[in-house]
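Got a structure here, written out as structure tokens. Questions coming.
The chains shown are only part of the set, and none of them has been moved.
So that you can tell them apart, the chains are marked A, B and C in the order they are listed, and the count of residues begins at 1 in each.
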Amino acid sequence: MAKIIGESLYNIPWQEKPTDCREPVWRYSENPIILRHDTAVSNSIFNSAVVPFRGGFAGIFRCDDRAVTMNLYAGFSDDGIHWEIGDTPLVFEGEPAVTGVEYRYDPRVTKIGERYYITWCNGYHGPTIGIGYTDDFRHFTQLENAFLPFNRNGVLFPRRIGGTYRLLSRPSDNGHTPFGDIFISESPDLIYWGKHRHVFGPAPFEKSGWQSAKVGAGPVPIETDEGWLLLYHGVIHTCNGFVYRTGAALLDSEDPSEVKYRTKYYILGPEVSYEQCGDVPNVVFPCAALADADSGRIALYYGCADTVTGLAFTTVDSLLDFLKKNSL
Amino acid sequence: MAKIIGESLYNIPWQEKPTDCREPVWRYSENPIILRHDTAVSNSIFNSAVVPFRGGFAGIFRCDDRAVTMNLYAGFSDDGIHWEIGDTPLVFEGEPAVTGVEYRYDPRVTKIGERYYITWCNGYHGPTIGIGYTDDFRHFTQLENAFLPFNRNGVLFPRRIGGTYRLLSRPSDNGHTPFGDIFISESPDLIYWGKHRHVFGPAPFEKSGWQSAKVGAGPVPIETDEGWLLLYHGVIHTCNGFVYRTGAALLDSEDPSEVKYRTKYYILGPEVSYEQCGDVPNVVFPCAALADADSGRIALYYGCADTVTGLAFTTVDSLLDFLKKNSL
Amino acid sequence: MAKIIGESLYNIPWQEKPTDCREPVWRYSENPIILRHDTAVSNSIFNSAVVPFRGGFAGIFRCDDRAVTMNLYAGFSDDGIHWEIGDTPLVFEGEPAVTGVEYRYDPRVTKIGERYYITWCNGYHGPTIGIGYTDDFRHFTQLENAFLPFNRNGVLFPRRIGGTYRLLSRPSDNGHTPFGDIFISESPDLIYWGKHRHVFGPAPFEKSGWQSAKVGAGPVPIETDEGWLLLYHGVIHTCNGFVYRTGAALLDSEDPSEVKYRTKYYILGPEVSYEQCGDVPNVVFPCAALADADSGRIALYYGCADTVTGLAFTTVDSLLDFLKKNSL
């Protein structure tokens, strides 16, 4: 039996697996949990990050407002399902050259020690990885961008490994990038970054077509006694556009650039109407996961069609079992 | 209180605003009002123009037939909601070099004096602006094309301004144009056009993303005591195609190339299934508006997913108020 | 009255035409008949081929598995509507240089004499036309590829004509080909192919827009006393992608490169949710047809949105009548 290394989370959102479900991941029956107009100004709320916070939950949300500008907003919840999300975007303190950005989107939140670090796609002469932190989800400080443009999907590991911080990311171009590999980088201080290593890229079309165009890290990796469990998005390029689905990988505990397993099959893809229809059809985009070390339960938050937010469930056991039996 | 300058239209189609609606525009509860197969030959009926006519309503409709060729058809209605649309396309009298066109689509109808002028996208060695007129919606005369190709979305003002006719248009290329600005041109006689001036173009992506790729005029501008109220379409280019939404602008009464206000936020976007799914997904395309000078009511007709026709409502007050508070 | 030249098929799947249907083809009321997860491993089941077999029906199905790799699977049915489809792909005996392909998709099955020939799109340094045969749908032998890459939509005629086998195909490029014409080729032995002739290509946009980008053969042609009845797909390129619809053509009995009639109007297009939404939105792709020579009934199997399989009905009379009245 695989074990999650981490905190107990007795109040993790949860539904039992439907008896007719053959797959390792199942949707919440009341999806979507956050609708497109759930704040006063929002066109869409998706690709967002949640964490346990003071007995309940806090989150950083990507809300595109009705001008369809992209920014980050804080929100709070008692049960992880019903959310109160603010109407004004986050304000970061920090270097004006860094904070004065053009747009922010696709956040992740990583708790390291007692501090909550946020990473996101930051508009600074093109998309790159922004980093900030908060202690209370009310005051926010922005650090230096991790990299030069062009980069997206920056995800911090929840602890130092071998003495350094580790950051996954996906170098890109400045448009609707048709390619994308996951890399990992190290830092002694969250300011200076180096020792960049390749983790994995798209799969050959004839072996695993759903992830043949590009891949990118999803939620913060979940530590297990067998390694880091990484959920990620994979993309296929059809004649009518990109389809985003979700897969899983297991990375080595001490050297997470080493891939031990990686799913040949997707574990969640756009199949219901709120995933197939919306501002960007056919997108399932995982951005955050809660995990309960006691029960092995995992709750996955994912963006649907770039419009609403969905919730899905799995367990560390079923996921690792699936991974090992269906590795690419 | 803003005032519409124009005729009374006591029988304008109307529904009160739902109490839970926070936005300045709301959909008709029985949408879509015209279905794709509502004529014997049609594949789709959308992007069409209606006007008050002899106590009821008349319209010029874009019907793509089941060969998916594009042409214009006349229709009549008592209440502006239930329509009888003809099975044969309009026949225009005029210069054979001009009338012998390849296709016609996206009509607008402008009443100037007692005559109804029609403008549309006309296939003459590429798309350009066709102009014609009718007195009875049974006999039609076609004038010279206003411009060289390539142009789309030609919209006439409902009266001469400073002694000349004024025409909005959007120069384009001969394909699925990825750019587009609104220009205005003058004519002494509806034949010769000049004094072309730039009105406005797309907005910066980081300020108003929904209109960052291209913009084009929608219905005939509505005259108010504060200027011309222009509804227009704005387009964003996502990784899975274009999304068309609707915005509003206020143009100066005497010099409509001068933009007084323009919405930062869209006022109507594809959010329900008949707008999100169809031959071209995610299109809301406003093409005509009825206005009642007495009540300030406005009824907006718009194409949905290039397949069916929808109806929405607003008032001049709420729209101007929204415009002023949310100008780009 | 047109006559189908062929076998009786008293148990052909059938529903009478709805009384309010004005078109020559109508959908099965319980569509889709095959769902995306109807096998243990499938992401989608579509673009597939069925034939009468031993009093019931057999089929070769395109199942993309949950890795989204494309392969062929055999299935059986008593009524042509409810299917048992295998969980493991076809295994072909034959030349390893030919059988060791990268992918297989979009099969057709043609009975010639007592043998069932399968043609499909075969990955051999790019897509080309694979050919194989079976006598029992349990053992399969693969022959040489008919052509060099790049080609798709290979469809065999059900008998020799003038002493040679005849094969329709659509030369393409190695991507999401934006063009495509139907050609016919001859062979004395199913190994060597030549005497390639052009059959027909896309129609001019202004005459028949739905088939203005590319066309390709669908089911095995149905022989009638007036010629070969060919159902085919036609594609339009909109600003938001390709839309696939279905048309019909009548080819000369003795020289099927000669087109006698061809529909100006499509006879089936994506209009319901399972055709408009799915992995590739807006696709109706005909791949097989059953025909009963006694009654003139035709049952059409077609892929929907590259995700599920639908069934539709027509008769040889109504189709030929429509063809003659609405020829391009």
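Please note the rule applied: a residue touches a chain if its C-beta (ideal position, glycine included) is under 8 Å from a C-beta of that chain, and two chains touch if they have at least 3 such contacts.
Not measured: the values here are computed from a predicted model.
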Q.
Let me spell it out: one sequence, repeated, and 3 copies placed. What is the copy number of the whole complex?
A. 6
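Quick note on the criterion: only the chains that are shown with their structure count from here on.
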Q | Geometric centre distance via CA averages, subunit B-subunit A, whole Å | A | 41
Q. What residues in subunit A touch two or more of the other chains?
A. 240-241, 273, 277, 281-282
Q. Which subunit C residues qualify as touching subunit A in the complex?
A. 36-37, 40, 43, 64-70, 102-103, 123, 176, 240-242, 273, 277-283, 306
Q.
Quick check: in the complex, which residue numbers of subunit A touch subunit C?
A. 22, 205-210, 212, 236-241, 243, 264-266, 269-271, 273, 276-277, 281-282
